[in-house]
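Beneath this line is the structure, given in structure tokens, with notes to follow.
So, chain A:
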Amino acid sequence: EGLEELPPKLQAAYQGVDEGQPIGTSAYRDWTPRSGPPWTIGYASSYAGNTWRAEGLSRLTEDLLPVYRQAGLVDEIIVTQSDLNDARQIQQIRQLVDQGVDAIIVCCSNPVALNKAVEYAYSKGVVVFSYSGYLTSDKALNASSNYTLGGYEIAKAMIEEVGGEGNFLLVSGIAGAASSESFDTGAMRALEEFPNAKLVGQVWGNWTDQVAQTEVQKFLATNPARIDGIIAQGSQETGVLKAVLQSGREVMPISLAGSAGAACYLKQNPDWISHAFQIWPPGDEMELGFNSVIRTLQNQGPKLQSILRGVYRLPAAEYVASLGDDCSVDSTAYIQPGIDVWFPDDKAAGYFLRPENPLDWAAKNVN
Partner candidate 1 sequence: MSAISLSDIHMSFGETRALEGASLQADLGEIHAIVGENGSGKSTLAKIMSGVILPDSGEIDILGVRPTRPSDAIAAGISTIYQEIFVAEDLSIWENIFAGVDGLWRKRCRTSEKKALARDVLKRLAEVDIDPDTPVSDLPLNLKQWIVIARAILQKPRVLIFDESSAALDLDATNRLHLEMLALREAGSCIILVTHRIAELVKITDRATVLRDGKTVGRLEKGEVTEDRLLQLMSADTRHNALGSRARTVVPAAQKPALEARRMRLPGGGAPIDFKIHPGEIVGLSGLDGAGQSEFLRRLAGIDPAPSGTVRVWDKSTEWRSITCLAEAEAAAITYVSGDRKKEGIFPNLSIFENFAMPLYGRHSGRGGMIDTETLHACFAQEEARLSIKHGARQDRITTLSGGNQQKVLIARAFAQNPRVILLNDPARGVDIGTKQDLYTHLRAFASEGGAVVYLSTEIEEFFDFADRADVFFEGSLFASFEQGGITQDNILAAMFGKSHPIEFDETVRAGGRM
Partner candidate 2 sequence: MEGLVSRNRHLLVPFGLVLVLGVIAAVRAPQTFTYVGLAGALLVAAPLILAAIAITPIAIAGRGGVDLSIGPLIGFVNVTIVVWLTGNGITHPVLVFAYAILAACAWQALLAALIIHVRISPIIASLAGFMILSGVNLVILSRPGGFAPEWLGNWGWGTELLSPVLYILVAACVIWALFSRTPLFQHIRLMGADERTAYTSGVDIVKARYAAHLLAGVFAGLAALCLTGLIGSGDPTQGNTLTLQAITALVLGGTSLSGGKGGITGSILGALAMYLVFVVLSSFNFGAISGFMTQLFYGLMLVISLMLALVTSRRRVAAV
């Protein structure tokens, strides 16, 4: 229920969504924050080790904050980091609420552990938005692309790339984190569709190049078996690639989803793999989340608990087009579609009851 409120083309993005993810009608359809504008926004991240989080954070603080502060919508953003310790993240969320923030963006944790903290925030008139991954509490809002769908398509494409059969390694993110689990659920679905595709191992790379590199390194070192393709969650493929290069094996196809380093290797070896994906471009995902937060604060009334968009596949040539020939495999940058592709106003409008461009809203309502 609720889903049919969305324009049909948006509904498509919800197919095969992780059944853990709540997509019912949102608790914020008519909701106004306890104060502001301008609003104070908390960002409670579970982890800060990887380029992805860094990229997302810089979009938030370098690009978005100035603009929205200018517009009188936001006056401060408070960032915390819990080192993957749930108790700490819970404490940080509660403390942000007590410090008087109006909205909290959380990133990517265990979908259940934070629920009570979320409900605590809600009871204090603070909205909690999970970006990149979901929370199961009905008081939480979620905004991201459909990672289960993403996992399915990425895996499927990889298997087809190597002829529909062979040995595969799955490089996941952080065990238990919603986004990681959703992706894997999708990937498994794809693997089941190909009887001759064998999953020979799974490692957790924490979406961090160095970790992925070490883990894959260890796996390849301790596993004599031959690997035909590596299904990797995005934002760590550069690490995976380096591990393979270092292992001395010839480089098998590795799924690509945004990291400029690995993309550069593709530019230099055009026939390595035929395609790439956009599943969670860090900056754009962050902006999707942030944009939705602001709209909610502006009482635009999110229709559903989860704002989901689709992922998309693009041919290798198009994917690497933006890279110069001087590109480097060590690059920590991302290839991103940009917000006008990822979450343009017309698309965003579909998810809200009283849609309006947040900045235009500001122009009207903030003196």
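If you want to know what made the cut, all candidates are chains of the complex that A comes from, given by their letters.
Structure notes:
The working rule: a residue touches a chain if its C-beta (ideal position, glycine included) is under 8 Å from a C-beta of that chain, and two chains touch if they have at least 3 such contacts; residues count from 1.
For clarity, every value in this text was computed on a predicted model and none was experimentally measured.
Here chain A is shown alone, and of the candidates 1 or 2 it touches 2 within this complex. Against candidate 2, in their complex, chain A makes its touches with residues 45, 48, 53-54, 57, 78-83, 85-88, 90-92, 94-95, 98-99, 110-113, 115-117, 119-120, 123, 175-176, 181.
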